[in-house]
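All protein chains of the complex are present and in place, except for one that has been dropped.
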Amino acid sequence: MFDFLQGYDLLGAFWVTVQLTVYSAIGSLIWGTLLAAMRVSPVPLMRGFGTVYVNVVRNIPLTVIIVFTSLGLFQTLGVSLGADKFTTINFRLAVLGLTAYTSAFVCEALRSGINTVPLGQVEAARAIGLSFPQVLRIIVLPQAFRSVVGPLANVLIALTKNTTVAAAIGVAEAALLMREMIENEAQLILISVIFAAGFLCLTLPTGLFLGWVAKKVAVKR
Amino acid sequence: MNVHRTCRTTVAVAAAVVLSFTSAGLASGASGGVSRAQDEDEITIGIKYDQPGIGLKTPDGTYTGFDVDVATYIAKELGHEPGDIVWKEAKSADRETLLQRGDVDFIAASYSINDERAEKVDFAGPYLLAHQDVLIRADDDSIKQPSDLNNKKLCSVTGSTSAQNVKDKIAPDAQLQEYGGYSECLTGLENGVIDAVTTDDSILAGYASQEEFKDKFKLGGFKMSNENYGIGVQKGSELQDQINTALEKMVADGSWEAAVEKNFGPAGYQNEPAPEIGVIVK
Partner (left out) sequence: MKSKPTVLYDVPGPRARRRNLLWTLLFLVALAAVVWWVVASLAEKNQLEWAKWAPFFTDARVWETYILPALKNTVIAAALAMVIALPLGAFLGILRLSDHRWVRGAAGTVVEFFRAIPVLILMLFANAAYAEFTDISPDTRPLYAVVTGLVLYNASVLAEVVRAGILALPSGQTDAAKAIGMRKGQTMTYVLLPQAVTAMLPALVSQLVVIVKDTALGGAMLGFSELLASVRPMSANYGANTIACFTVVAVIFVVLNFALTTFASWLEGRLRRGKKSTGAVVGVEAVEELAAPGEHMGPTDGTK
């Protein structure tokens, strides 16, 4: 029944999906935090940049962003991210595109987390003379992160699913393999079930685990 | 008052949704009605919409290219004026289905004859012998023969067999980038991140003949495969013989040569002589 799987690197494709997810998650956590810091910063220009970035990026289809990394960044601006093989370049470009997109959502999640930190804490921090970066780093962000684990988990799951878009620039992840298999094998239902199951295995445990973490670390108020 | 306002908002949104729904319904009603032969004079022909020189939808909403010229000639011979032709996009993957379902009368869309396809549809022609070739930058002297493609960066469209061909048989060390369309490949070729775009020479010549690319690109002139373009018709259709007759006449009266010159000429494309009907060059 599963003979047709011969010759397809199913695990390899899902491994690429996992790699895309992990690298992009790390990237968007960093860039998203910086964006959130910009959006609440005392420098008007940074606030403006953060707002414009989030509003533009959130409203562009991810597909457009991914294709643009290849056509615009790589082809035209010559950004090859230190790689010289197309497969590596495309993978890194996809990570970059996914990071650029996902960090807008991380930023918004964090910003709502920052809003949950009671005013008194910030006022107290300022009263003992902490500067803005210190307030953010020592008082606000640690609490904000703990209160947004739930929303961030959802962003992570959305990211896992969004990695399929990398197929648009030929990154050999799950969706590309699925399309290839559908074209070559007459096993549509079975193939679809396999890939659906693969994504269930990735997304459901993440959701359940981080849901548990969210409860564990939630700030009791 | 506020409840009233809320209601109004609700109604406005509901109206907007209903409006968009009806307009969607109307539109799909207009475009979805794929009924052929409602008018005796009409003929539906499948062509490519995005291949300059072969079949291209221009900004005026008209169509140009070699396949379009051939199809128009055939239609005329079958008794249909150019105004009676209904053009339909025939993407590569859809061609057999379109014919089998009878959505189109015939297809002229860079359609190479092969055994697998011949099982599902019948072919008239061939009407053009094309070869797999590469398009390179005009100032690039490093690619003189197919084996020079080793260690070069090749580009083709997703799912095309031509690129895989080169990689498997001719230049195993070549790198392959696949995009959804040839335009993306050409941007890369122009920018220097791609060294060669590979597919049928007729398609490449069509691109290279465009005003914007004059003197920028050249064809490699490698004949890496034989592609016999045929006119696809439904299995067992009596159109096959009529189209063959039309094609013979087109070659005989010089219209074929004129069409080749018009569509591929500017790129310095060395076309093969008009193929003989029914003779497939392997």
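Labels A and B are assigned to the chains in the order they are written; within every chain, residues are numbered from 1.
Definition applied: contacts are C-beta pairs under 8 Å (C-beta built on N, C-alpha and C of every residue); 3 or more make two chains touch, one makes a residue touch a chain.
The shown structure was predicted, so the numbers you read here are calculated from the model rather than taken from an experiment.
**Q** Tell me which residue among B:I43, B:L56 or B:V166 touches the hidden chain in the full complex.
**A** Touches the omitted chain: B:L56.
**Q** List the chain A residues touching the unshown chain?
**A** Interface residues of chain A facing the absent chain: 40, 42-47, 49, 55-56, 58-64, 67-68, 71-72, 76-78, 105, 108, 112, 114-115, 119, 122-123, 126, 132, 135-136, 140, 150-151, 153-158, 161-162, 164-165, 167-168, 174-175, 178-179, 182, 188, 192, 195-196, 199-200, 203-204, 206-208, 210-211, 214.
**Q** Name, in rising order, the residues on chain B that touch the hidden chain in the full complex.
**A** 1-3, 5-6, 9-10, 13, 17, 20-21, 23-24, 27-28, 31-32, 34, 49-52, 56-61, 88-89, 91, 93-94, 97-98, 101, 103, 180-184, 186-187, 190-191, 207, 210-213
Keep in mind that, in the parts below, only the chains that are shown with their structure count from here on.
**Q** In their complex, what parts of chain A are in touch with chain B?
**A** Residues 70-71, 74-76, 78, 85-86, 90, 168-170, 183.
**Q** Within the complex, which stretch of chain B touches chain A?
**A** 153, 158-159, 175-180, 184, 187-188, 191, 193-194
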